[in-house]
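What follows is a single structure, and I will ask about it in a moment.
A protein chain is absent from this complex, but the other protein chains hold their places.
Entry: subunit A
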Amino acid sequence: MTLFSLNNLTVDVPGRRLLHEVSLNLPAGRMIALIGHNGSGKSTLLKALARQIPATGDIRFEDRPLPDWSARDYARRLAFLPQTTPPAEGMLVRELVALGRYPWHGALGRFGPQDEAAVAGAMQECGVTRFADRLVDTLSGGERQRVWLAMMVAQQASTLLLDEPISALDIAHAVEVLQLVRHMCHSQNRSAVIVLHDVNMAARYCDHIVALKGGRVALQGTPDDLMTPAALHDIYALQMEILARPDGSQVAVPA
């Protein structure tokens, strides 16, 4: 099944074209990495998928054109996390997670037992239950990122879009977050599209790779397809060497 199908997707800002007629199919139920050099258009592509920026061309999500989705229905199926999460002034962790229920109860609907259960379950899944009554802004970066992930889980969307979720985290927290997302995908049959900077992280944790270069698709395939000197040179214009580890996984380092 196809999660997203893109046909001639183009994004322009005054004086520059960020995405050039991208046509692409993204598989469902996978953890998909969007990689590419700075300015390659990976964040732009993610924002276009999240309907955060206007784009021309055709995007279909779950075989339905994007304009046919109402804002709330879309938010029930798909959750988006921006690159920099805003400060949540004066908000408790459980209140922030409960905001994820907005697409379900709307502006005036009752916050019922179902919502309660979804919030509790989301905090459980992301391991933030013990912070429930702490202020969000007092948490560390890694903990805060998990709280935002919990908000997306509470949204009960089957697709998660994450814009560089680990760029501000140290290596331990980055691994923790990616493992959590991977677990969310594989155990609950969710799909995730993640913008990542680190090729090794992408290859290690994701099932499917989409690489952009100058606003065009440079590569689409498995991590094994990515981890070759030729493919990496094509994407980053840099000579890379692939080292094999004893367990068979591969690591790319600049040659």
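Simple rule for what comes next: a residue touches a chain if its C-beta (ideal position, glycine included) is under 8 Å from a C-beta of that chain, and two chains touch if they have at least 3 such contacts; residues count from 1.
Assume contacts and distances are computed from a predicted model.
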- Query: Looking at UniProt, which of "Membrane protein", "Iron complex transport system permease protein", "Quinol oxidase subunit 4" or "Heme exporter protein C" names the chain that isn't shown?
  - Reply: "Iron complex transport system permease protein"
- Query: Touching the left-out chain: which of A:17, A:72 or A:186?
  - Reply: A:72
- Note on the structure: The one of A:1, A:107 or A:230 in touch with the missing chain is A:107
- Item | Touch criterion as defined above, residue of A:15, A:90 or A:113 at the omitted chain | A:90
- Task: Specify the residue from the set A:135, A:168, A:218 or A:251 that touches the hidden chain.
- Result: A:135
- Note on the structure: On subunit A, the omitted chain is touched by residues 50-52, 54, 70-76, 79-82, 84-92, 95, 99-100, 102-103, 106-108, 135, 137-138, 155
